[in-house]
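Okay, structure first, notes after.
Of the protein chains in this complex, all but one are displayed in their positions.
All chains are identified by letter, namely A and B, in their written order; residue positions are counted from 1 within each chain.
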Amino acid sequence: MQFTKIENGYMIYVEKGENIMESITQFCIKNKINNAQLSGIGAVKNIEIGAFDTDNKKYIRQNFEDTWELVSYQGNISLKDDIPFIHAHVAISDHNLDIKGGHLFEATVAAVGEFILRKIDNNVYRELNEDIGLPTLCMVDRS
Amino acid sequence: MQFTKIENGYMIYVEKGENIMESITQFCIKNKINNAQLSGIGAVKNIEIGAFDTDNKKYIRQNFEDTWELVSYQGNISLKDDIPFIHAHVAISDHNLDIKGGHLFEATVAAVGEFILRKIDNNVYRELNEDIGLPTLCMVDRS
Partner (left out) sequence: MQFTKIENGYMIYVEKGENIMESITQFCIKNKINNAQLSGIGAVKNIEIGAFDTDNKKYIRQNFEDTWELVSYQGNISLKDDIPFIHAHVAISDHNLDIKGGHLFEATVAAVGEFILRKIDNNVYRELNEDIGLPTLCMVDRS
């Protein structure tokens, strides 16, 4: 992984063969980044994505081994059990330019992974919401 | 809706059962947010999206009642008739991880809706452009 500090965050280049979620999570732990906005593009393989089944309160998962374009990666970083946790959704496209998408569990960079992380100076955290079946964001104010 | 102030905007958690466009528009009116950048992810239902037919100058619309992952939400906020107006496009994925997408009219949060709003200190507004058939952005400079 290469990176460079920018005004309120980092440009991050996750390199070929590196796992995106694992690499950036470790980067956040090391650099004490508790909250952030994260977005990026690239080309990935060995992708596991899913969709949340709200009735059964679990993720339906699919794996894609081939190389796909990482068309869109949008996510946020919050604290879960006091550790930086990335919640990210992706759209990926194959060589026909057809698209799949969903919640990202993990993906390995096949060519490049180019991300911009914008730090947020806050301590938003996640706690299990039993009604929803997911650890949801906990914030200060309510409207 | 939960929210927390961040450096130049807000993290916003639109909660289960709340309408995204309606909730965030009300939030912008209340907090005098005239211009902003808005992005997010989540899981939504009762979704109305569309594509603009440039020949007939009207939107083709489709509704999706089931729960879909909100894979990508990108938008901007400007003034239309002096009121904050959100223009947002989304990609959504079903339980097969197949994707649909387009201009978002409205969607209800099915599990979570996690957004980051970055305020822009400006007064960009929209005015009907009769050639295009849409209220388009009006800015200061021309290149």
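The working rule: contacts are C-beta pairs under 8 Å (C-beta built on N, C-alpha and C of every residue); 3 or more make two chains touch, one makes a residue touch a chain.
All figures in this text were calculated on a predicted structure; none of them were measured in a lab.
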| request: Check the options B:Ser23, B:Ser39 or B:Thr67 and report the residue that touches the missing chain. | output: B:Ser39
| request: Check the options A:Gly40, A:Pro84 or A:Gly102 and report the residue that touches the missing chain. | output: A:Gly40
| List the subunit B residues touching the unshown chain? | 8, 35, 37, 39, 49-54, 60, 62, 72, 74-76, 87-91, 99-103, 120-122, 124, 131-134, 136-143
| field | Missing-chain contacts mapped onto subunit A | value | 1-7, 11, 13, 16, 23, 26-27, 30, 39-41, 43, 67-73, 91, 93-95, 97-99, 110-112, 114, 116
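Keep this in mind: only the chains that are shown with their structure count from here on.
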| query | So what's the Cα centroid distance for subunit A and subunit B, whole Å? | reply | 21
